[in-house]
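Note that one protein chain is taken out, while the other chains of the complex remain in position.
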Amino acid sequence: MAMQALRTGLTGINSLTISLGFLTVIGILGLTADTATTGYLHAMVELMILAYSLNLFTGLSGYANFGHVVFYGIGAYTVSVVAVSLASMGFALPTFMYIIFAGIFAAAVALAIGYPVLSLRGDYFAIATLGINEAVRVTICNTKELGEGRGIYILGLVPTYDIKALYLQLLVIAFAVVITSYLVLKTRLGYGLRAIKADEDVAEMMGVNTARYKRIAYALGAFFAGLAGGVVTLQFACSFPEYFFIGRSVDMFVAIVLGGTGTVIGPMIGATLYWMVKDYLLISFPYFHLIIFGTILIILVLFFPGGIVGLLNRFLKKKGRVLE
Amino acid sequence: MTEEKLSRRKYLKYAGAAVAVGAVAAAGYGISQYYQQPTPTTISPTSTTPMVTTPTAGKKKVKIGGTKPFTGPDALAGISEGNSNKLWTKNVNEAGGIKAGDGNTYEIELILYNDEQKPENVPRLYEKLINEDQVDFLLGPVWGPLGMATVPVVERYKKFEVYGTAAFDPKDYRDWKYIVHTITNGPGYMAAILDMILERVVPNDPDANNIAITHGDDAFRATAGGYGYEYAKDKGFNVVFYDTYSSSVTDLTPLLTRVKNADPTIYLNGGVYADAILLMKQMRELDFNVKMIWAGTGTVFPAFYEALGKYAEGCVTCTQWEKGINYPQDFGPSADEFLNSYQNEYGETPDYHAGTGYQQGLVIQKAMELSDDPLSSESIRKIAGEMEMTTFFGKYKVDPVTGWQIGHKMGVIQWQNGEKTVVWPMEAGAKELWYPFKKWSER
Partner (left out) sequence: MSLELLAQTIINGLFIGFLFGLAGMGLTIIFGVMKIINFATGAMIMLGAYVAYWTYTYWPYTAIPGIIVSVGVGFLFGILVYQVLVRRLIGKPLLTTLLVLFGLASILENSMLNLWSPNPRSIPVDFPTISWGLISISTSRVFVSVMAIVATIVVLAVFKYTTFGRIIRAVIQDKIAATLMGVDVNRVYTLGFSLGVTLTFLAGALLAMVYPFEPFGGLPYALMAFVVVVLGTLGNPVGCLFAGLIIGTVHSFVGSYWTLNMSPAVAYLIMIITFLIRPQGLMGKKE
């Protein structure tokens, strides 16, 4: 069944091709237009990557990882720390290597803490991830080598700010995460995670190695969040503890819930729509935007649990097709 | 069959709501292309339109942009500074505009966005200001990390930026070419109070040499507090206690108990808003008496006095500027003129953030007056680096290379009888200093 799904999935118009197509379009747009547009799209794509990274774990398995932003922050700090350490030893690496390190280190941390944390269920898991995020933030604020509250500043150790180059790096990561999401969804890992979402005990009994699948998905999500974090440090030429701000987690959650959790195209639709609305609200209603946003969030979540993809599927089901 | 019916009803409900959400999103996207509303606004926290002023036709125009936190932990400062930026724009435009060195008169168009005090908003908004709104000069944001976040953008596009209330750690400076600062930097905050103590207190009470220093652990407090500690040691103070506290701590009694045990004569805490109030309340709870107390920069706000009442009497704090500080200005409005102008426009006494906001504008104004290429960032930066002036805000003189403010001096005020009284520096019109701080039990 998985093989058949994989086969039909790779051909024709489906969620993967639509997603990649959309990315290509905004990619070209961002790289060729003026930098203000690039800045706009850059932030949007960053949110997309974060949404996808969260979707890999939370969307598929149903485990609410409220502290996912911790990997973003860890990725960001990894770049700073590596850049500073290498500089003190007298050499530097090409920037994309820093980013890769960021992703790998974040994934390593995820694997390490995955063992204890993933044994928790539901509510406890959510609170524990929150606690981990805060604990990491507080620890960084107290460690002199990590810049304490001021952050680590690396201007001069990285190439000068160029929004188009940064955008390109984000695009590459975005392509990678979309394709990864598709592959995960269509293979045993994806089915295993969805079984876990439906009923973990039953899945366990059916022979699904739940612990391992959860860990892999958790680390995968962390990897991409870490990559995004790496890029942001390059963008600002510094890392601050504010990267661990919990509001970012909420952004990611809303994006995937709006689009449709556990789907391939969901985070893309969700992140795009959410970003456009939020940006508009921020600029037009500097004081009210969060009230409006909170209301929208509640309405969304209560009345559209399947997100936009869920909605579209209602139409498409009639025609015998399903958008994933 | 019933299943079909149910799903149809639900389907209609979903469809209807989907249309609504879709309409909102589409409207949002569509309108986002047209959000530059031409109507000028009055600034109050309930304003729903962005801060944009419209110049009249016929004059040359200079566009100045920036972001402030209208929401976020430093919203108090952000709103204040933004109000003042707007006031400066209004006052100058009403007087005919900036009479620049090239012979033309320039009317100011001001654009301010809310950056929510989040670093991730900075590139997006500054890219927008520089490339979409095409501003000529920038007004820096509030809060150190955000200020730092603007540096790569500003240096890339070579746009002149005037920093506002944003401290930075001098160790992090790396060759910025387009930025000048208006205020005394973070390290100077505690130093001002220490200087005041050296000048006015220690000669009469040698015990005042024994001080305790604590501070919060976020970017600003760590800079102000950390450097203050070094300065204190350099100047020969006997620091009997030094420690920090996490900014997310809700109760300071454990720390205060230890400070109390160290028995300092004077206690200086690098705090900001709520923790300054918390500190005072809990010192009283612990019956911890000292002869002078600096609870944090939040002391400067009326909210501090409102929350503490008579217990705030005698508290000192440093300030970039305050009503009562009178420098003989050679440019811009006098202190009284500024005070009246602000009071008339916004109905309240301006604090030092408002002063900073106005100063930001004055820096640009003076530089443009002296320049023969007044819209060029290169020219303005060069002139701003070399010029000197004294405004109501104090002396302005920066290092031509780094842009650091070296002329400005902070002041120290003390709450006396419900009013903020200037007690330092002496040349700014300082009044009598209340010392020692009255014991809690005697109030």
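For clarity, chains are labelled A and B in written order, and residue numbers in each chain start from 1.
In this text, contacts are C-beta pairs under 8 Å (C-beta built on N, C-alpha and C of every residue); 3 or more make two chains touch, one makes a residue touch a chain.
Quick caveat, the model's predicted, so the values are computed rather than measured.
Residue B:251 is the one among B:175, B:234 or B:251 that touches the chain not shown. Contact with the undisplayed chain is limited, among A:35, A:169, A:261 or A:313, to A:261. Contact with the chain that does not appear here is found for just one residue of A:82, A:128, A:222 or A:265, A:128. Touching the omitted chain from chain B are residues 45-46, 71, 73, 75-76, 217, 243-246, 248-255, 257-258, 260-261, 273-274, 277-278, 281, 284-288, 298, 301, 303, 306-309, 311, 440-441.
Chain A meets the missing chain through residues 58, 62, 64, 66, 116-117, 119-120, 122-124, 126-128, 130-132, 134-135, 138-139, 141-142, 246, 250, 253-254, 257, 261, 287-288, 290-291, 293-298, 300-302, 305.
Convention: only the chains that are shown with their structure count from here on.
Chain centres here are Cα means. That of chain A falls 34 Å from that of chain B.
Note for the complex: chain A touches chain B at residues 34-40, 42-43, 46, 134, 138, 141-142, 148-151, 153, 155-156, 160-163, 232, 235-238, 240-243, 245, 247-248, 273, 276-277, 279-288, 290, 296, 299-300, 303-304, 308, 311, 314. Only residues 11, 13-14, 17-18, 21, 24-25, 28-29, 31-32, 35, 45-50, 70-71, 113-114, 116, 118-124, 126-128, 130-132, 144-145, 148-149, 151-153, 155-156, 169, 172, 174-175, 216-219, 221-223, 246-248 of chain B touch chain A when the two sit together in their complex.
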